[in-house]
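The complex appears here without one of its protein chains, the remainder shown in place.
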Amino acid sequence: MTRFGYLGPEGTFTQMALLAWRPAQDGEHRPFGSVDLALAALREGTIDAAMVPIENSVEGGVSATMDALNADEPLSVIGEVLVPITFVLAARAGTQRSAIRSVGTHSHAWAQVRGWMVANLPEAAYVQTLSTAGAAAGLAASSDGDGTAYDAAVCAPVAAHNNGLEVLAEDIGDNSSAVTRFVLVARPGRMPDPTGADKTTITVFQHEDRAGGLLELLEQLAAHGINMTRLESRPTKSVMGNYCFSIDFEGHARDERVGEALMGLHRVAAQVRFLGSYPRADGRSASILATASDDAFLEAQGWLRHLRGE
Amino acid sequence: MTRFGYLGPEGTFTQMALLAWRPAQDGEHRPFGSVDLALAALREGTIDAAMVPIENSVEGGVSATMDALNADEPLSVIGEVLVPITFVLAARAGTQRSAIRSVGTHSHAWAQVRGWMVANLPEAAYVQTLSTAGAAAGLAASSDGDGTAYDAAVCAPVAAHNNGLEVLAEDIGDNSSAVTRFVLVARPGRMPDPTGADKTTITVFQHEDRAGGLLELLEQLAAHGINMTRLESRPTKSVMGNYCFSIDFEGHARDERVGEALMGLHRVAAQVRFLGSYPRADGRSASILATASDDAFLEAQGWLRHLRGE
Amino acid sequence: MTRFGYLGPEGTFTQMALLAWRPAQDGEHRPFGSVDLALAALREGTIDAAMVPIENSVEGGVSATMDALNADEPLSVIGEVLVPITFVLAARAGTQRSAIRSVGTHSHAWAQVRGWMVANLPEAAYVQTLSTAGAAAGLAASSDGDGTAYDAAVCAPVAAHNNGLEVLAEDIGDNSSAVTRFVLVARPGRMPDPTGADKTTITVFQHEDRAGGLLELLEQLAAHGINMTRLESRPTKSVMGNYCFSIDFEGHARDERVGEALMGLHRVAAQVRFLGSYPRADGRSASILATASDDAFLEAQGWLRHLRGE
Partner (left out) sequence: MTRFGYLGPEGTFTQMALLAWRPAQDGEHRPFGSVDLALAALREGTIDAAMVPIENSVEGGVSATMDALNADEPLSVIGEVLVPITFVLAARAGTQRSAIRSVGTHSHAWAQVRGWMVANLPEAAYVQTLSTAGAAAGLAASSDGDGTAYDAAVCAPVAAHNNGLEVLAEDIGDNSSAVTRFVLVARPGRMPDPTGADKTTITVFQHEDRAGGLLELLEQLAAHGINMTRLESRPTKSVMGNYCFSIDFEGHARDERVGEALMGLHRVAAQVRFLGSYPRADGRSASILATASDDAFLEAQGWLRHLRGE
């Protein structure tokens, strides 16, 4: 049985991402206390894959994911999941909203429900917890009068349900269309086949930290018709001020235009770390210019062979 | 007296950044449970400035800082501090290293001492805490036999000292040159004067999410001789897949080349959010091409006036 | 009375360009044997302006015009004329088409009527002349039996008319939409006012002969929303392999975007030679992106002043 790790505890948005990943439905699911611990377990072979946040996470971990993917032993991204972020206010059965004096949750989640809190529970004190799910579990494990630090938790609906808490208010996030992006990471192996709606993730290390350097890299992408969807400069571990670039773009390493762009980057960069090509979570087909289609590349190859007299 | 907030509790690396900020030495220092809470207090006027992490933080908060700077009410960056990251292993007086069964710290810090732990305390269990300073404080507040969750803490030297803990091992980080970057944020006001060794931070919102969009923005920087030091695409709050760019570059808004570049970005982007020009922490003078010096710009202005017959 | 020179003799397409230039209607018109002679006379003050070919000329001179504009003493382009190229077959009165054994004209004109000649006078020998008008004049000055080198001339309709020749066939050019572009050159003085439909001509000398050099120049144009209409690398006089760039683009030196682009080029190039801003012959308004309008530049200036606190 395949063993899947995730950023726990049970009830986090990361677990929701893993539950939404169809191939994981029959596998074993193991929570980890941090992204680093999950990816270390993956590298050591204790688990077979790990679901981790890569962008806009409620419970942190994005930097840890990035840094772990860029560090020495290669790992591969093999899938992507988008999870809508929905918060509920949950409490032990019988708690009245008017009796809530304090609320526990992860600090990022607290930031995303401040509008609702100011309007509805302006007097409530905030208690920081390690995760939203931890807030729910901690509340459930306590009982009246035993000195629990808070009266209600802000968490995902599933965390309230798992812990037998009562939902006092639904959908209390200030931004009702918030979404977090997760990726499924595995040890390197066979990459997923192209689907026509794929993404590729790479890290590019520059030769020098200079003005033109990034432009030169981006021109390799532009020259081959590649559409970027995420770009970050990341400090490299050794010295502040030396940077690499973490990049997502549309397309699959087996697409002609992607292959040419990767080769171009490989030539001009100090190092290109290929982190995987995988189906997009939203299933949206890549927008490919006519001049960058596989046909356009194959036609150009034929033309070159002809004029070279090959 | 000026009131400074920081990402607490006492003893975090963010507090160390604030202590290193000379103008803050005579002010009042207030810890906050999260970056969001500190910046909210700043916006509400409860404090006058806040020290927050902006890159490579041991205790998280980078995303929160970015998002808060990009959100609706303007804030300004007025200074930058770099803090070397040094971890110690600390315990209550009298604890033997051989007696340590568990270690508490922030999950990011744990990731940065794993090499030392595997070599020296391979059997120790990890206990997650909200911050490194919180690990030290929690340990100090407990006593033998009262069920404390961990026997030792990984924290900054100052946190060990503040909490009366004994240092069992120094400098246990796997990367001895690690540095974290913090910024001092204030409500908009007079910007710091140019020093010749300045940085500027902006957020640029694109008109559309398209391949050429970022290149067009970077060409405005390149065309005016601007040297970038950090670049990140950030999802905008509303919909996953719409991005803005968070950019640091060398130079001050009162430099000619920076002024021209800012105007160029203002023209071609949907919106440019100017977050401040401030002295660099490392005091390194900007590397300015002869073709992008103030003199070169002023000379070009004179030439244009002449040929226009003005 | 203003004295206008042109590439003669009378009846050339260059004279037609001068006749089409309204302000020249009351002036004196003087033919010159070459572009070089006309521009030398202009520099010496013998004439006040010169009409010369600058692109796609039937009778040569384009290189001479370019080189003269780039050489040491400045000259200014103050106007532009487009002349449709229409060729006629002309002969002395009474000549039958069937009696034509040889045809005289400029070699470039001959190239442009070869299709018609192959179809209609396949046996006719070609006799090279210094100009199309010279072919007509030479034919008119001769008489039957005096050993004239050719029986018919290919020339402009006006040359046939001026020389009292009979037109045997009209519009015999292989490309019925051919047009030649001429410019009116003067000694430097007050530049024509902007009309909203202007062109600017410059020569840019590079610091070095290198791959990125031209890209850097073009990025100054692109970064300021400038639309090029002509570009040529020209060898500089001294050594083969050193190049400058002769460039036409839409807009007037008093337009904001043009001013900024010119200053940018002035900064990054070894030298920029400004050759004039003048109304376009076709009266077509410049296509200006919303991001490059005068309003966009003025708005950006106001924004910068505001954020600088000026």
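Annotations
Chains: A, B and C, in written order; residue numbering restarts at 1 for each.
Note that in this section contacts are C-beta pairs under 8 Å (C-beta built on N, C-alpha and C of every residue); 3 or more make two chains touch, one makes a residue touch a chain.
None of these values were measured; they are calculated from a predicted model.
Although it is not drawn here, the omitted chain touches the following shown chains in the complete assembly: A, C. Among the residues A:220, A:233 or A:246, only A:220 touches the chain that is left out of the figure. Listed here are the chain C residues that touch the chain not shown: 33-37, 40, 55-57, 60, 62-64, 67, 82, 107-108, 110-111, 114, 126, 128-130, 175, 177-179, 181, 209-212, 214-215, 218-219, 221-222, 225-233, 235, 237-241, 243, 245, 282. Residue positions on chain A in contact with the hidden chain: 190-191, 219-220, 222-225, 253-254, 259-260, 262-264, 266-268, 274, 291-292, 296-297, 299-301, 303-304, 307-309, in rising order.
One rule holds for everything that comes next: only the chains that are shown with their structure count from here on.
For the pair chain A and chain B, the distance between C-alpha centroids works out to 22 Å. Centroids of chain B and chain C (each the mean of its C-alpha atoms) stand 59 Å apart. Looking at chain A, one finds that none of its residues touch two or more other chains.
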